[in-house]
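Could you have a look at this structure, given as structure tokens, before my questions?
Omission of a single protein chain aside, the complex is shown with its protein chains in their original locations.
By written order: A and B. Residues from 1 in each chain.
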Amino acid sequence: MATVDVDLPHVKDEDPHHHGPAKGLGRWLYTTNHKDIGSMYLIFSLTMFMIGGIMALIIRAELFQPGLQLVEPNFFNQMTTMHGLIMVFGAVMPAFVGLANWMIPMQIGAPDMALPRMNNWSFWILPFAFLILLSSLFMPGGAPNFGWTFYAPLSTTYAPESVTFFIFGVHIMGASSIMGAINIIATILNMRAPGMTLMKMPLFVWTWLITAFLLIAVMPVLAGVVTMMLMDIHFGTSFFNAAGGGDPVLFQHVFWFFGHPEVYIMILPAFGIISEIIPTFARKRLFGYSSMVYAVASIALLSFVVWAHHMFTVGMPLVGEVFFMFATMLIAVPTGVKVFNWTATMFRGSMTFETPMLFAIAFVVLFTIGGFSGLMLAIAPADFQYHDTYFVVAHFHYVLVPGAIFSIMAATYYWLPKWTGHQLNETMGKLHFWLSFVGVNVTFFPMHFVGLAGMPRRIPDYALQFADFNSMASVGAFIFGFSQLVFIYNVIQNVRAGEKATAQVWEGAQGLEWTVPSPAPYHTFSTPPKVD
Amino acid sequence: MSKALTLALSLLSTPALADWQVNMNKGVTALSREIFDLHMLIFWICVVIGVAVFGVMFYSIFKHRKSKGAVAEHWHENTTVEVVWTVIPSIILIAMAVPATATLMDMYDTSEADVDIQITGYQWKWRYQYLDEDIDFFSNLSTPREEIVNESAKNPNYLLEVDNALVIPANKKVRFLITANDVIHSWWVPHFAVKKDAIPGFINEAWVKVEEPGVYRGQCTELCGKDHGFMPVVVEVKSEADYAQWVADQKAMKLAMAGEASKEFSMDELIAKGEGVYQAACAGCHQPNGQGIPGAFPAITGSAIATGAIDAHIDIIVNGKTGTAMQAFKEQLSAVDIAAVVTYQRNALGNTVGDMVQPSAIQK
Partner (left out) sequence: MKIWMQAIWSVMASFLGVQSNANRERDFEHGRFSVFVVAGLLMTFAFLISVFGLVQLVMMYVK
């Protein structure tokens, strides 16, 4: 990012007119403070991460050996479905919104978000959406069991009754996301401190600005597709019912028209975070800041024209297959080579390897592996062999776990001292990193192998030839899962005690958020800073 | 005790059967080998790029660290370098997409087939109809329940075995017309590199020409409900002579079956036969003990249909119930099987209606 020289009218925040947080539960229910709401988003996300993680461990425990040991196939399908939905909509997305709430106002020198009451509301409807979704586990017929992609007609004509609750839950999540996105755009466009031009914005702010536009564009598409399901189920329409003149493949087109940009929604803020952390610990400016901004902006447009590469086996016309293969390749390269920019940033820097940096480097390496398998999947004829196998599972988990999730952990460790005022316990941070790093790779790397060897995804039991790598993956999953307890311990410990952090926290840190004291006061930048 | 012992034995015995295959199957058709080559080509491209990027990255990590006294340099932009490292991979990939397009065009060329077979996905079985031969049968998983629930040791083809395999001739172009009866399924045989979604109301095409006779195994690859993991695909490729013999045998068997349907059965015969049919065709949803799964699949025990008028009972089995998972079994089961299973359901699983139906009375 551009160097930010700050003329510090500094922190008049102890001004007697300013009040601190309210007391008791009311503080959290009624708060309009971006830091409080950010914290609530992050805690919510962590809770969902743990619930979704338990579901993943149930899946991996069942798959430890061939044969049915622990759960029935129908419950297994409920677990894969809920795991996917909770991790995507409950863990990754709210975590990024939480980080945006905390950091965007502080990075652009704004006193708060532009629409603080809506901010409160967009958070508080989320727990209800997920309570509705989770309550379906206890309904007769069980929770949704049709996969997180909920392809019709399995999710309409053949769905359990709880599908209606699922649809309602998705609507609420969508509303929450759209409100969050509107708030972020309004904040970034209107609340920047004098002198903080768009050109000087940190990349985390840039990537979130573009992500927010993507969210506004595609969440209504998701709402549309679930509404069409609702109509098919309860009001006698036949959007997706071939017997009534509809088309089941239409569902997939609409879903992936949402789903592909959604992939970028879950990775662009991660690009932003990594582009903050690597320069800090390499003590060198990000290589190609401008390229990064432009590339991210173009992704927002081009991510809308490649959706059907998720559907190479549905029997599209030949020219459609070829078109989506070429378009996907052309778009993947400019996105993928951003990895080169991070490498060039490290090259001839002066690096140190604190916990956030370790997670950031792991992100770059493992996300690249996920990118490579993505390139392989883009080759349409080969995709006929990869599609719906564990190779795909390996691919998107590499992009989402050591991708999105590692970036969230890197961000948490990076900004935690600013939030709590306590320096990190590096030993515990590194312990968490190495356990997670080993766990993630032992879990997901063997999935490439079983996928190529022919194991379909979403099956509760498998042929004997897949047994060895599956038990390996299960062991890895438990290592990864339980190592997150170290993460929780680290965060709680850091909130409670620790060495006092300085305002700058990290030697190489640049940017407005490092000019306010640690912990950041309840109100920051009530008087806007001046950025030259 | 013995159950625990067999379980322990089966757990111990599995690693011996497993292998460490890490790559895609090369397959047994010209097309599958082409696809394998594309796969390896893109894989090596990724490896080369990976070695270059990670090489530079790890070099920096070791050399340019503060603890070794590295001082950060100040450059942060070089548009030329960026254009070069973007354009080169783009060209490589576009070059790569050209042979991929050629392969794709081959895959889509289903013209001039020697044999046409319609494949229909049902909730959790496949139906194969030979369009020129009047052969039509269903293919169900044949792995015994005891193996799945770990009560007996698993055989080497665990979950990849069926009662009636699809039989095709070697060295002939076989065209598959793929569709589904209920939800979306996907028909996949890795060794043929044929994977195509089976979509209700629509017909997809694929083709294969296998050189070597043999048995090839695959699975359904689109989540299709509870037993998605339990609907394998088994294809037996026979030499031309063997295939002709098999076709003749199928036709003879069909005639024999037609004779059975006019026979008169005793109640005990029907119940005995019906139990087998029930366990194969009904127990997946309604459960082996007839209790169903509350909220998903109704119980047979004490059900209004299975204890009510026998005509309505026959009707729901023959024609199914639209909008539910209850399929029409008229195509899947013979008149004898339907008569047997109706009689069984009415007089077993806790039901004691006491009546029976003869195969000749089943109106399909």
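Assume contacts are C-beta pairs under 8 Å (C-beta built on N, C-alpha and C of every residue); 3 or more make two chains touch, one makes a residue touch a chain.
What you see is a predicted model; the values in this text were computed from it and never measured.
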Touch with the omitted chain, as defined above, among A:29, A:198, A:243 or A:488: A:198
Selected from A:119, A:275, A:291 or A:313 as touching the chain missing from the view: A:291
Hidden-chain contact residue, picked from the options A:326, A:398 or A:514: A:326
Chain A residues touching the omitted chain (full complex): 197-199, 288-291, 293-295, 297-298, 301-302, 304-305, 318-319, 322-323, 326-327, 330, 333-335, 337-338
Chain B, residues in touch with the chain not shown (by the definition above): 77, 79, 82-83, 86-87, 97-99, 101-102, 105
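Everything that follows uses one rule, which is that only the chains that are shown with their structure count from here on.
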Centre-of-Cα separation between chain B and chain A, whole angstrom: 33
Of chain B, residues touching chain A in the complex: 10-11, 14-15, 17-25, 34-35, 38-39, 42-43, 45-46, 49-50, 53-54, 56-57, 59-61, 64-67, 70-79, 81-82, 85-86, 89-90, 93-94, 96-97, 100-101, 103-105, 107-108, 123, 147-150, 154, 156-160, 182-184, 186, 188, 190, 193-197, 199-202, 204-205, 218-230, 293-296, 322-325
Complex contact set, residues of chain A against chain B: 65-69, 73-74, 77, 139-142, 145-147, 151, 153-154, 157-158, 160-161, 242-243, 247-249, 282-291, 313-315, 318, 321-322, 325-326, 329-330, 332-334, 336-337, 339-341, 343-353, 361, 364-365, 368-369, 372, 375-376, 379-382, 384-385, 387-389, 448-449, 452-454, 456-469
